[in-house]
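Shown here: the complex without one of its protein chains, the others still in place.
Letters A, B and C mark the chains in the order given here, with residues in each chain numbered from 1 onward.
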Amino acid sequence: MILSDYLSAALLIAGAVFFLAGTLGLLRFPDVYTRLHALTKADNVGLGLMVVGLAVQAESWAAAGKLLLIWLLILLAGASVAHLVAGGALQRGILPWKR
Amino acid sequence: MSAAFLYALVGVGLFSLGLYALIVHAHLLRKILALNVMGNGVFLVLVALARRTGEARPDAVPHAMVITGIVVAVSATAFALTLMLKLSAATGRAELPDDRRE
Amino acid sequence: MEAVILLQWTFDTFLGLGLLWLAWRALACPDLFRAIVLFVAFGLLLAMAWVSLDAPDVALAEAAIGAGLTGALLLAALARLRSSETNVEVAGQPEKKGLKVRNPQWLPVVVLLPVAAGLGYVVLSLPPDAVGLSAQVAANLETGGVSNPVTAVLLNFRGYDTLLEMVVLLLALLGVWSLGGAALRREDAPGLVLDTLSRLLAPVLILVAGYLLWVGAHAPGGAFQAGSVLGAAGVLLLLAGWRLHAGLAALPLRLALVAGSGIFLAMAVFTLLMEGQLLKYPPAQAGILILVLETAATVSIGVTLAALFLGGRPPNKQDHR
Partner (left out) sequence: MQILYLVLALFLLLNLGAGMWRVLRGPTAADRMLATQLFGTTAVAVLLLLAQAYGNPPLRDVALVFALLAAVTAVAFVRRAWPDQETGHDSE
């Protein structure tokens, strides 16, 4: 184990924690709008941390770039889908949750 | 038993599940899903058995067959869905006529 | 090493159980929409199974088709089914109809249990080590023109399979088109977000299709994977409200559709005349010939899949007059 291994392991584990948080949010949050947060924030950060953790180990700059591209694409897809779903849900009269 | 046989058995299970659903369900969309599950079961058996080469590269011929199979399956599914929609537009229901009752 | 093998086994077991469970739920749950969502999830899990079985070429095809096309096709069909069923005013809830099963249910179980057990027995009785055709593929790879064995099998050693497969795709589309024109549905304005998404993603999708086509010669990838990604690009554009210009819908579209099988057929005749054998390329030129074939096949597969999603013959110029 060298320093970069420790760094990579720490980032990967942090990413997994965010994924766990995202799944918990998906299961525990009370309505569609709040669940959107769990998916678009926690999971994307989790994937981002994992991508950085793996990029540290990547064999070349091109491979690291491909990892980054994958993350950007997921961000784009997640953000757009969240917006479309939230807009559609409002249009169909699903009321946001109130305490 | 190696992992190849585990997946081959899963493939057999998927095929049997699909076949059961194909017989039991009346709705055509469900039948199309069942056919797809059956097909994926067959693909899984083929690819799993291609893995029996030990440490060497898996057999490429079943892989090639499955790739063409996946693309053919999706186009056949599209055709089946169109036929189903045609039937439903004509008769108002996406089910085959039940000749026991009429 | 022990721990790694144990972890792989655990992963494979969970994946296998997950596949069976998802398939069972998708086929048994009462709501059709839920069944489709579960089937899409099943496709995603299946792609991981291909990876676990060391079949990255298959995983690529499954990722493109299972994640993108199948779900879109099924959801669009379900939407049209609902509108047609409500139009005709069928008694009873259309949602509930998926549940209706024919009695008696135990009969198929009794018949199918021995079938399943027999299939399982046959699979388990196969020899645990079998090289299959991999030795022959490896031995002939030098003359194949490409170093990825799957591409070599698809385009060279068993090229006639792929030729006929292109024809099957075309036949499926002809079947769909023969059932009538595409439903002229009024598409809502896509809105800023969807418009931007499709404008950003479509070029990247086409670029990745080209990349997969190119790396297919020496790494996982190839015409089918590239064509599926191209088809997904078409589906995304169609969903965003884009339609083929009427001037392009007649001859150019049809040319793109038959390009794959047409060029394949021409190549078959050519090699038959030159080499005396169907689709037997001269080893020196095999690489470039395969690339030409794959490019044509990619375009045809992509356009065919997008046209299948549209679900009918696109309106011609003549129809507008």
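In the analysis below, contacts are C-beta pairs under 8 Å (C-beta built on N, C-alpha and C of every residue); 3 or more make two chains touch, one makes a residue touch a chain.
Being a predicted model, the structure only gives us computed values, none of them experimental.
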item: Missing chain: touched chains present in the view; value: A, C
item: Sole contact to the chain not displayed, among C:Ala67, C:Leu112, C:Leu171 or C:Ala246; value: C:Ala67
item: Touch criterion as defined above, residue of C:Leu75, C:Val115 or C:Ala250 at the omitted chain; value: C:Leu75
item: Contact footprint on chain A, counting only the chain that is left out; value: 1, 5, 8-9, 12-13, 15-16, 19-20, 22-23, 26-27, 32, 35-36, 39, 43-44, 46-47, 50-51, 54, 57, 59, 63, 66-67, 69-71, 73-74, 76-78, 80-81, 84-85, 88-89, 92-95
item: Touching residues on chain C - with respect to the absent chain; value: 3-4, 7-8, 10-11, 14-15, 18, 22, 25, 29, 31, 33-34, 36-38, 40-41, 44-45, 47-48, 51-52, 56, 59-60, 63-64, 67-69, 71-72, 75-76, 78-79, 82, 93, 95-96, 187-188, 194, 197, 201, 204-205, 208, 212, 215, 219-221, 225, 229, 232, 235-236, 239-240
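Note that only the chains that are shown with their structure count from here on.
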item: Where chain A and chain C are represented by their mean Cα positions, the distance between them in whole Å; value: 28
item: Centroid distance [mean C-alpha coordinates] between chain B and chain A, Å; value: 32
item: Centroid distance [mean C-alpha coordinates] between chain C and chain B, Å; value: 13
item: Complex contacts: residues of chain C adjacent to chain A; value: 191, 193-194, 196-197, 200-201, 204
item: Residue ranges of chain A touching chain C (in the complex, touch as defined); value: 73, 76-77, 80, 83-84, 87
item: Interfacial residue positions of chain B with respect to chain C in the complex; value: 1-21, 23-27, 29-30, 33-34, 36-37, 40, 43-45, 47-54, 56-68, 70-72, 74-79, 81-86, 88-89, 92-95, 98
